[in-house]
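With one protein chain withheld, the remaining protein chains of the complex are depicted in position.
What follows is chain A.
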Amino acid sequence: MRARGPAGAGFRRQVANYSFLIPWLIGFFALTVGPIATSIYLSFTDYGLMSPPQWIGMENYVRIASDDPRFWTAMNVTFTFVLLSVPLKLAFALAVAVALNKGLRGLAVFRAIFYLPSLLGGTVAIAFMWRQIFSRDGLLNRGLEYLFGYDGPGWVSSPSTALYTLVLLAIWQFGSSMIIFLAGLRQIPQDMYEAASIDGAGRARQFFKITLPLLTPVIFFNAVIQTIDAFKAFTSAFVISGGDGGPIDSTLFYTLYLFQEAFVNLHIGYASALAWVLVVIIAFFTALSFLSARYWVHYDD
C-alpha cells in the first residue's frame, strides 16, 4: 500500500498533465493522421465519390508509371520550375542580402519593402495581378511598346513563355530567403573579413572563400525549404492558367494535375496515388540534400 500510494498519485498527476494535450491530440488525429491514413487507403482504390471505393491494389501506381502522358508532362513542368526558380531565387535573395548588409542607410525600410512580396506572393490577388501584367495588353507590353516600340506577345497565353512568368513570380517572392540570408550574414564575425583583407583577399575572394562557406548552413536550409515549396507550388499556376494548367499544359504543375484529377475528373483514388508519388519525390530530394550536406555544408559546432 505504502509503495503504491505515491505511484498512484504520480499516475493521477500524469493523467492531468497529458489531459492538457487532448485538444492537440484531437486535432492531430482528426486532421493529420486520419486524412493521411485515408489517402493511403484510397490510393489503392478506384473511387469517384459517387460509389464506394473499390480495392484495385497497385493499379493506380502502375498506370502512373506506364500509361499516363499527362503525369510526365506535369513532372516535366514541375521539375523545370523547381530547377529554375529555386537557384535563381536563392541567388537573387543572396545578392540583395549582401547588398543590404553593406550597411545601407534605411536598411529596415528596404528589408520591409523586399519582404512584402513574400507576404503577398502566395495570394490569389497577386497571381491575378501577375496575369494582368503579363497578358497580351498588360503592363509589361504597354511598357515595352512605350519604351522600345516593341509589340510583345501575350506572355501568359503563349505556351513557350507562360511557365517563365511563373518562375519570375516565384523569384519575386525572394523576401523570406533574403531575411534568412541577412541574419546569416550578420553572424559572420567582422574580424574574419579583417583577417582576410590583411591576407590580401579582395572583395570577390572574400565572398567566395569566406562568406559563401560560412553561409552554407543557411544556404542549405533555404534550399531545402524553397525546393519543397516549389514542388508544392499551386496557387500561381492555378490562377494564371485559369485552373487548367494551360496553355497546352505548359503550366501544368504536378499539384495542378493532381487537383484536376481529384476535383474536376473526380478520380479521387488516382489523385491519392499521385499525391503519394509527390510525397516520395519530395522525400527523396530532401534526403538527397541531407546526404550531400556532409560534403559541402560547414557546421561550426
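Going forward, a contact is a pair of C-beta atoms (placed from the backbone, for glycine too) under 8 Å apart; a residue touches a chain by one contact, two chains touch by 3 or more; residues count from 1.
The rule we apply is simple: contacts and distances are computed from a predicted model.
K.L.:
For the complex's missing chain, which UniProt name, "Ligase-associated DNA damage response exonuclease", "Multiple sugar transport system ATP-binding protein", "C-type cytochrome biogenesis protein CcsB" or "2-oxoacid:ferredoxin oxidoreductase subunit beta"?
P.N.:
The record for the missing subunit names the protein "Multiple sugar transport system ATP-binding protein".
K.L.:
Quick one: which of A:L119, A:A195 or A:I248 touches the chain that's been left out?
P.N.:
In the full complex, the listed residue that touches the missing chain is A:A195.
K.L.:
One chain is left out of this view; which of A:I210, A:I228 or A:A293 touches it in the full complex?
P.N.:
Of all options in A:I210, A:I228 or A:A293, contact with the hidden chain holds for A:I210.
K.L.:
Contact with the hidden chain only, please: which chain A residues?
P.N.:
For chain A, the residues touching the absent chain are 189, 191-192, 194-201, 205, 209-210, 213-214, 298, 300-301.
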